[in-house]
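All protein chains of the complex are present and in place, except for one that has been dropped.
Showing chain A:
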Amino acid sequence: MAAAVGLATTALMVVAILIGSRRLAHFDAALVGYTFATLFATFGISYRFTIWLQRPPTAMYWKRGWQVFLRPDSLGRNLVQWLKRLGAIFFANSFIWRRGISRGAAHWLVMWGCILASAITFPLVFGWIHFEFTDATFQSYTAVMFGFPVFSFGIHSIPGYLIFHGLVWASFLVIAGVMIAMRRRMVGHDARALQRFGEDFLPLILLYAVSVTGLMLVVSYKWMNGYAYDFLAITHAVTVIGTLLWMPFGKLFHIFQRPAQLGVLFYKDAGRRGEQARCVVCSQEYASLMHIEDLIEVERQLGYRYDFPEGSVDHYQRVCPRCRRLTVAAVQTQLWASAAVPAQPEISAPPSHS
């Protein structure tokens, strides 16, 4: 199933490249390495995404998220909410800024640097966009997307300067973000205790390598008469292709997982509007009934057996988290009482005295 989805997505991408580049008429053969790396990444990401969606909890909330979002009675409201949340959560990273200024700044800079670079690089690599001289004066370019002229700009104009240095601006953003993140990972005790090289440092190193080698290409042709340009071009290609190949397997996969957060928010909205679950012990509301029922089903699918075959309570999930904490302590107290010895008869001393 996952392999079939991966192959189908990759095939769709090939078709999109063929159509968008007008049967490869505008495809730059020098960039074929990037294209194949992208196709591999497409297969890997869609393969892993499909596997991920098959996990019982993910499948449940993927299905439920779409169900509650598409409910006819709340579709309009959901669409408005979706736009708001897209802005606050995705574009502004609001929740990450609340976790810390440096954390927010690092993520925001890296994210927008990568988005800008991707928006420039992929259409160019796929031949979806190319530039043609507007007229015989050779003083202006016309951007052609999917074979259609879109807009023109002077070669030496400010828009032209900004457009042709788009990847430079992207590199500056990424490098600044990576530096902030690196510093936090090397100084912050929390990060130092829990981080892993492959999960936390490698993506930063890869993004830094891509950005720096890309900038060095500009330095080479602009200020060094093309010195070592071939070597730098190959080095840059290696870093970019390596990042693309690694993307399905490492931390950068969260780019594709994270949008599920929006679905969860709509699930929570629907839960708040619906019937609430009451704890069988304290009778307090503690979650939406839909969430509890779904969780019971997920736990059963995973093989957990928190059910009680006898008695008035059918499942431990019907007990709120606070009552669970109290229950565990109560049963320990009960063991002391049933042992018919004082609960705390021992006078304890520090270990060094023992």
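Following the convention adopted for this analysis, a residue touches a chain if its C-beta (ideal position, glycine included) is under 8 Å from a C-beta of that chain, and two chains touch if they have at least 3 such contacts; residues count from 1.
By definition in this document, contacts and distances are computed from a predicted model.
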Among "Anaerobic dimethyl sulfoxide reductase chain B", "sn-glycerol-3-phosphate transport system permease protein UgpA", "Peptidase M16 domain protein" or "Glutaredoxin", the UniProt name of the subunit that does not appear here: "Anaerobic dimethyl sulfoxide reductase chain B"
Hidden partner chain, touching residue among A:Y61, A:W108, A:W128 or A:F153: A:Y61
Chain not shown, touching residues in chain A: 52, 55, 57-58, 60-62, 95, 98-99, 188-190, 192-194, 199, 251, 254, 257-258, 260-261, 264, 267-268, 281-282, 286-287, 291-292, 295, 298-299, 302, 304-309, 311, 313, 315-317, 320-341, 343-346, 348-349, 351, 354
